[in-house]
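Removed: one protein chain of the complex. Kept in place: all other protein chains.
First chain written, first letter: the chains are A, B, C, D and E, and each begins at residue 1.
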Amino acid sequence: MNAIYDFSILTGGIHERLSGLMSPTAVMITEMVIIGTLLIVFVALMGLVLVLAERKVAAFFQLRLGPNRVGPWGSLQTLADFLKLLTKELITTKSADKFLYNLAPFIVMLTPFLALGVIPFAPGLQIMDMNIGVFFITAVSSMGVLGILIGGWASNNKYSLIGGMRSAAMVVSYELSVTLAIMTMVIMTESLSLSEIIASQSDGWWIIKGHIPALIAFLLYLTASTAETNRGPFDLAEAESELTAGFHTEYGGIKFAFFFLSEFVNMLVVASIATILFFGGWMPFHLPFEWAVGFNHIMDFIPGIVWGFGKVTFVIFLMMWFRWTFPRLRIDQILNLEWKYLLPMNLVNFLLMALIALSGFYL
Amino acid sequence: MQAELISKDGTQEYFVNMGPQHPSTHGVLRLVLTLDGEIIKRVEPHIGYVHRSIEKMAEFDTYKQIIHLTDRMDYLSAHMNNEAVALLVENALEIEVSDRVKVIRTIMSELTRLASHQLWWGVMGMDMGAITTFLYAFRDREMINDIMEETTGARLTMNYNTPGGVMFDLHPNFQKQVKEFIKIFKTKLPEYDELLSGNIIFTERTKGIGKLSLADAISFGVTGPSGRASGFACDVRKTNPYSAYDRVNFTEILLVEGDAYARYKARIFEMWESISIIDQLIDNIPEGVIMAPMKAIVKLPKGEFYQRVETARGELGVFVVSDGNKTPYRVKFRSPGFSNLSVLDHISRGHKIADLVAIMSTLDLVIPDIDR
Amino acid sequence: MSTIIAYFKGIGQGLNTLWTGMKVTGYYFFHARKEIITMQYPDNRDTLKIPERFRGRVVMLHDQNNEHACNGCTMCEMACPNGSIKIITDKILNPETGKAVRIIDKHIYHFSMCTLCNLCVQACPSNALAMDNSYENSVYDRSELTFVLNQPGSKIRDNVKD
Amino acid sequence: MEQYVFYILAAIILVFSFMTVTSRMILRAAVYLLFVLIATSGIYFMLNYNFLAAVQLTVYAGGIAVLIVFSVLLTSQLNEKMEQVSLTKALAGGLIAFAGALLTILTIVQYNFRPNGLPELEPSPRAIGHAMLNYGDNGYVLPFEVISVLLLAAMVGAIIIAKRPAKLLNEDRTAIDTSYPSDKNAYTSRTKAEIDSLLK
Amino acid sequence: MENEKIQQFISNWEPEASSALCAQFLEISVPAAKFRNLAEKLRFDEQMLFDYLFNMTCVDWNDHFITVYHLHSTKHNHSLVLKAVIANHDNPEVDTICDIWKTAELLEREVYDLFGVRFNNHPDLRRLLLADDWVGFPLRKDYKDEVNMVIR
Partner (left out) sequence: MGNEAIIMLFLTGLVLVGGGIGAAMILGPKRWNKVKEEPYECGIETTGPSWLQFRVGYYLFAILFLIFDVETVFIVPVATSIKELGVAAFVEVVIFFVILGLGLLYAWKKGALKWE
């Protein structure tokens, strides 16, 4: 890997400069403020980009042009939408549980934030390298469902309540598959730390090295994580043709915007994990063969951040493709799919992967 | 009151209003659902939000003027509605229209049916969550609308039929355009199957849902593709042929399953049949006058008249009681949607809310048709 | 055993049907540029093709001498199912023959009530009325939808019979 | 720094624990409990027991809390507030709680904590995994296997308790006429004669 | 079956029924009191089996109402028009047939809504299309509404 693309040089430099100026606690607080500000900017930017991308991709699937009035190619459309939502009146229905109603957007937004903290987007571009990285993300994202559940409940609206219930049952079920699919890959990486997982793929991505079980795990993960983000054919929490808007029927203005934004940031998170586990994160495309040294070297010249975001974009595109092609599943079918198909397959796939790992039958 | 709400296993019943402002009721239909959890125990349709009393209005209009009102009932099969009134007057006065008019009417009817089924298909997909189908359906429907606009001067409420014939002659481009459309649409229709009909999520959601038996279909008077999916041979084009339907070969689509998927399939099959009918007629439209000689003021003889046509939704009946004046004494439109709606409660009990959406889309309700 | 085979067969078939659908949308995604079906409406006013038979609204045909063919026979008024046409006639003395002749003072057309059914155009014995191709009819006040069809200062063409 | 964090977390736990038991709206109580659970995991994070903290989040905040909310929906008094606890009951409860706390504190204070001399274990998941699958000294393979049996027993028990005999909803569904045969996979168009023959 | 034979059957069952062979359908008129009995026979008799009620409406003849039922048999493929003559114009009443032909439930509600004809034993006779607090029955010939109705 080319050292010039390593962000840790930049961050380390800043850290040293700051340490020379003030006490360790002050350094930490300063860094926190800087990182926090950058993170908010990043999330806001990603939200704007992803929403626009979703609309553009949807438009092209549907033979439309998509937003094209505000800014070049409609690039400022989401910004305009955000400003509109920001300046809308906040309405709370009179029978709602005000405290829980206002709490829900916080919970919903907090979980992707915590998850983003451990994701390395490029070499050195990671807020904290936790030794249980992936497991931390699954643990945190399991709380996100509570935001939906509480929001649906607190609105005191029948559609919201049904939507919230559905979503909760679905998300908790699919969490199992997400975790198991991740653990299947962890057998190979032997570590939960995301940076170590990436490092273990320096000679080739796991989806190539781990062949069949890795491919199955990828499909299972993709399906389950699409469900966990309440997207695509699994969006029945907000199934508009049945429940008008599902759990966020009563949310308007900026509160709705946070529900909306969290969906997209969650999508970014799950796509990043898929990228890291199966496609080597920011690791360039390498072939695990002797003769491919030259090829591997050429690949190194493309910066890691390009690789990282390129692969994330690919996974997100897949999820968008699902969403704009498939009809929605019914709640009992969703639970069926998880408990009768994904979960048993995951359990078997886990053992298969363990067998392959032990037999050394991987590249 | 509270005690009544509690069902047998201790949980309480839930009343939910679906509509009038709801995305999947396709208009201002209001359904009051009684739920037990997510299971539907009762569906009670509340209609009349777009009631305009067309029947009362028709009592003050001459027969020519009634036709434009029928445009606004089932606006997706406006041409067939027009045709019903026109045929009624012609049959009552025993006027023979020219072959050209008959063929034009048949082609137009089938084009309208295609357009209606295309819109239904797009909306059906959208109701099931596949929003992309909507745009694909409108892409194809747009071609038909353009053809219609060129000849009749309007895209939806055409008012093209008059007693004795049609208002305008075909546009010179008509034949060419229709042939081109048929050629394109024959390649697009298989895409409908690939995108939705075969999709495992879609089939799982519709097969075995909202089963309607033949006896119930007849008893509820469910006609059109919905009725024929239950095996009810109710195609007016076959039982009481009108216009040029007696000279074309086509199969009456009959299925036996009677569930939502059968109703879906029946419409897809029907699109192929419509294409075949147009194929047979488009090359040999006979020459002739487009208007039979009519008196300026049409007066029907005293008596009662009933004329039925097959619209995209089923049997449309026009019942006219005439007292010999230039305006009818009483007009009744037997709208297919009205009868099809009446079966909704019966077939959706015990299903889930999501199934209700599937059932409603396959019944293909058009609310102005029901409310009139 | 057969249930297990059926289980996996079901998965395979299901995935296949999903892939079939994705191929269709995928094809259109990569050919979207060529097959865009929507119009950029206010921008394409110049290229928008309106068929000549399109029924926009009722107009009275005037020739270059500002003459029309309406003699105020009220056939259109009777033919209209919605009462959107009202004709106010006047009687003037024909200076040549000395007979009183009916001319129109105002041919009032309530566009807000019109259903564009074309019956008035058909009813007109002297082909004075026609449908034009206008389609941008939105206004801020309903009263702006009431038109007087005969242009100010226009008069009836000579060869029109009574 | 760490101390302040600990105090804040401890305060959160105390305050929300108190609010959980005093709240008279049942779902709010559940949400307050959720805060307590999350703050507890925060303490684990502070101690660098990352794995344990994540487990706390997964099982308690993600699993138990959802289960509690679902169970709340099964209670009948969702709409009303819970009844006011009578003073005697409150007093008795407070007394018992105080006694329990006293007992615990006394025990902790009196206990003589000694180092056990064992080498310090690295709290990484891999070390835990090694210990768990190890059948030598310090190996926990038997508990690991027994856990699966325990979970199985829990599952069977839950199913037996929660699963009522499958109640047919057909009583609601007006009798569906099955007099004519239905081939579920066919869905092909038939002629009238065929349908008539099917009906016979 | 031919119309004459049907006429024969009906005159045997219900001597009060008057029948006329019109251009399109055989039309049977029967007093409202006898109507329900005849309808049941027409539906269930093996020779008749009029199982498809394809249209149902009402006509206000100023001094009496006639409810009109268009019946068809899908088995024997014959049709007829059944009419119940309701002589009492002030308080029109006729027996319901919504248990015989299920589609009639909504159709009868519509007729009640617009004509004010009461259907005895109807399970849920309420206004259907109009608002619940509407006054009057709009399709009656003597209905007056100065505000909403413009008569040319």
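In this section, a residue touches a chain if its C-beta (ideal position, glycine included) is under 8 Å from a C-beta of that chain, and two chains touch if they have at least 3 such contacts.
Computed from a predicted structure; not experimentally measured.
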Using the touch definition given at the top, which of the shown chains does the missing chain touch? A, B, D
Candidates A:60, A:159, A:221 or A:247 - the one touching the absent chain: A:159
Per the definition of touch given earlier, which of D:1, D:118 or D:193 contacts the omitted chain? D:1
The listed residue (B:18, B:236, B:262 or B:331) that touches the chain absent from the view is B:18
Interface with the unshown chain - residue positions in chain A: 28, 31-32, 35-36, 39-40, 43-44, 85-96, 102, 105-106, 109-110, 113-114, 116-117, 127-128, 130, 132, 135, 155-159, 161, 165-166, 168-169, 172-173, 175-176, 179-180, 183-184, 186-188, 190-192, 244, 249-250, 253-255, 257-258, 331-332, 335-336, 339-340, 343-344, 347, 350-351, 354-355, 357-358
Listed in rising order, the chain B residues that touch the chain left out are 5, 9-12, 14-22, 30, 32, 36-39
When the complex is taken as a whole, what residues of chain D touch the one chain not shown? 1, 5, 42, 45-46, 48, 50-51, 55, 58-59, 62-64, 66-67, 70-71, 73-76, 78-79, 125-126, 128-130, 132-135, 141, 144-145, 147-149, 151-152, 154-156, 158-159, 162-163, 166-167, 169
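Simple rule for what comes next: only the chains that are shown with their structure count from here on.
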Can you identify the chain nearest the overall CA centroid, using each chain's own CA centroid? B
Measuring between Cα centroids, which chain is at the maximum distance from chain B? D
Can you tell me which chain lies farthest from chain C, using the average of the Cα atoms as each chain's centre? D
Please tell me whether B-E or A-C has the greater number of C-beta pairs in contact. B-E
Hey, how far is the Cα centre of chain B from the one of chain C, in Å? 24
So which bits of chain B are touching at least two other chains? 132, 135-136, 139, 195-196, 199, 201, 215-216, 233, 346
Multi-chain contacts in chain E, i.e. residues touching at least two other chains, fall at 152
If you look only at chain E, which of its residues touch chain B in the complex? 22-25, 27, 51-55, 57, 59-60, 68, 70, 74, 81, 101-103, 105-107, 110, 114, 128-131, 138-139, 149, 151-152
For the complex, give me every residue of chain A touching chain B. 58, 61-64, 158-159, 162, 166, 233, 235-236, 239-244, 324-333
Touch list for chain C against partner chain B, complex: 13-14, 17-18, 20-21, 23-25, 28, 37, 51, 53-55, 79, 81, 115-119, 122, 131
